[in-house]
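A single protein chain has been omitted from the complex, and every remaining protein chain is retained in its original position.
Chains: A and B, in written order; residue numbering restarts at 1 for each.
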Amino acid sequence: MNDVWRSRLHQTAAVFRLEIGKTLFSRRGLWIYLLAALPVVLFVMAGIFAGHRASERASWIASETAARQGQPLTAADFSALLTGMSEAEVRQRLGPPADFNTFSFPSRTPQGRRIRVHGLNFYYAVPEANYEITLLDGKVDAVRNRAAPGFSELVNVFATVYQFFMLRLAIFFGCLGIFMNLFRGELLDKSLHFYFLAPIRREVVLAGKFLAGLAAAGLIFLTSVAVQIVVLGAQLPPPSRAQFLSVQNGWHQIAAYLAITLLACAAYGAFFCAAGLFTKNPILPAAILLVWEGINPFLPALLKKISIIYYLNALLPTRLNAAPGTPSLLSLLISDPDALAPLWAILGLLCVAAVLLVLAARRVRRLELDYTAE
Amino acid sequence: MAAGIQFDDVSKFYGEVLGVNHVSLDIPSGITSLVGPNGAGKSTLMNLLAGLIQPTRGRIQVMGVGSDDPERLFRVVGYSPQYDSFPRGMRAGELLRAHLRLAGETENIAPRVTAALEQVGLAAVAGRKLAAFSKGMRQRMRLALALLHDPQVLILDEPLNGLDPLARAESIALFRAFAAQGRYLILSSHILHDVDAISDQLILLSNGCVVAEGAIQGVRAELPDRPLQVRIRSPRARELAATAFQLPGVMEASLDARGVLITTRDPHAFYLALNQWAAAGLPIEAVQPADDNAQAIYGYLVEGAR
Partner (left out) sequence: MAVHPQIYRPYQGPLSGGWRRVAVVHHYARRRMFDSRVLTALFFICLLVPFVQLVMVYLSHNLSFLSQAGGLKALTVDNAFFQDYLHYSCVVAFIFVAFAAPGLVAPDLAHGGLSIILARPLTRWQYIAGKFSVLAILLSLLTWVPAEIVFLVQYNLATPDWRAHYYWIAGSLLLASALWIVVLSLLALAVSAWVKWRIVAAGALLGIYFLGSGFAAAADAALQNNVGDLFSLMQLHLIAWSGFFDTPPTAPGLTPVAWLILLALAGGSLALLYRRIRGMQVVR
């Protein structure tokens, strides 16, 4: 490696050192840590709730069985419940509830007359789940079950939270905060000239800043994902955990989630870095990308491919079509194109990131510093 | 193009607003002052020189390096811009060390940082946060950054702004020592008295155009439509005034507390006559050009043109 390139490597490292400190240890970036910690806290809470429900379940089963003269309830007993059944019928089928609470709220009849609705929540349990039966004015309104967290439930919960919160929101906004600040933030702070007045190529500045941003985002979100997996894994009994890791390609899946996290940081990072250079207000393209990727499931196949989330979703070990809470009418509109091979998805993401960085490099080379315009 | 600092028909437009227009300059070594009213284009010219903005037309070369090649340009140029801001959270010494590392330097960093801080009188506050610096300290810090790598060319945008009298004197001494080594120092200033005192040449800008360039006396000599004013102090001021007024080129001779102010269209003839009067016994205590300075040139070429 000749002297020029060795010098440029040192310069890249110097920029990296400056930026990584600013990104990882500044008070302005604290919210990114909180963002990454949210799912961890969520899974810890889920574990605590699951433990609490398990002990509730054990005591409820005992009291129900005693009340039913030694005859425990089964899931089939609850499947037979219908909306509109009376309280008496429920008691007759299931016996007295292990626990209950009452509530009321104001409402209106279809004719508009004001009434007060009285509600009851009956709680039952079977070994697989806790059941909550909601009765309004003495009639069954809803039957909900909270399944004991088995292996598949935990995988689904993690997949849901990862696909619809981590990828689409947490990593998106985290990368927005980190990468937008690399250039646009320096222009707002009026400190970019510090780099531009040094004997360093602007492309080298871009490379150093991008690598620092990627390292910071990668460190924060990879740690978050890893800790989430550990917290969820701790809720599994050891035999299930061992089976997941050894028989069901567990390590493979964990590596896949970590790799997707890093690729997402790289792709979104390149986008926001470029957006910060090309636009005075990078929030606008970010908002457009957010909405575009939000409606991605509903787009035709060709338009789906013009997004980052399409390639990331193609790499997911467990992929869900619709976010939780999507109305059924909207779910019908979701189109599921042919699955993209992982290799093409990775290449596609890397190409997108590379193209964006090349455009950003061209832009930064011609960037004129005029702080008065900011 | 030869080495040195050259502007070759450079124009810069900000949309429809003119920054500088058809500027062609060949700046020699020594101290060159950019002078002009607000909005004349001084900072634009400096930012063009430093490559922070690109010309709409024309070319700029500094020591044979184009202004669009920062990697080579800033090895020979040190620029202290008007921007009064630094990277957040940094301390004085830390910033200078970072600047050297950005330049790809890996050796001898600490002694050079100490030397730069001592040069501007900030060695005692090397560990203080830049955000807590006063205006004058920030000005000196910018100067330290510009001098850090011992450049051949120094570009300073209003370098004496905010400095106390002692710091001003020290900075001026620094500038003179720098220029005395055959290097190039370009500075802008509104304080025309300072421009007079330290500059070897000046570039006068107005409305984005170069109105005059060169040594102050040389510029003055090229304003024949502006009669020269000379102030003479003599105990026989009235007699001197009456005698001078008889010369054909003399337009005015006025008396005030400081002596006689002569306005003449023909300075050469007047100075010849003055020598003769002195030789003839007329006592003359002092002879001083009254408008052979930056202030007068500014007044004639900028304010007079409005």
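Following the convention adopted for this analysis, contacts are C-beta pairs under 8 Å (C-beta built on N, C-alpha and C of every residue); 3 or more make two chains touch, one makes a residue touch a chain.
Remember, it's a predicted structure, so these values are computed and weren't measured experimentally.
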Full-complex touch with the removed chain, picking from A:61, A:161, A:309 or A:353, is A:161
Tell me which residue among A:123, A:151, A:173 or A:278 touches the hidden chain in the full complex. A:173
Pick out which of A:38, A:67 or A:350 touches the chain that's been left out of the picture. A:38
Which residue of A:218, A:233, A:250 or A:282 touches the chain not shown here: A:282
Hidden partner chain, residues of chain A it touches: 35, 38-39, 42-43, 45-46, 49, 103-108, 110-114, 117, 119, 136, 146-147, 157, 160-161, 164-165, 168-170, 173, 176-177, 180, 184-185, 188, 280-283, 286-287, 290, 323-325
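Rule of thumb we're sticking to: only the chains that are shown with their structure count from here on.
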If you average the CA atoms of chain A and of chain B, how far apart do the two points sit, in angstrom? 60
Which bits of chain A are touching chain B when the two form their complex? 7-8, 10-11, 14-15, 17-18, 22, 26, 186, 189-191, 193-202, 366, 368-371
Would you mind writing out the residues of chain B in touch with chain A in their complex? 14, 47, 50-54, 70-75, 79, 81, 83, 85-89, 95, 98-99, 101-104, 106, 145, 149
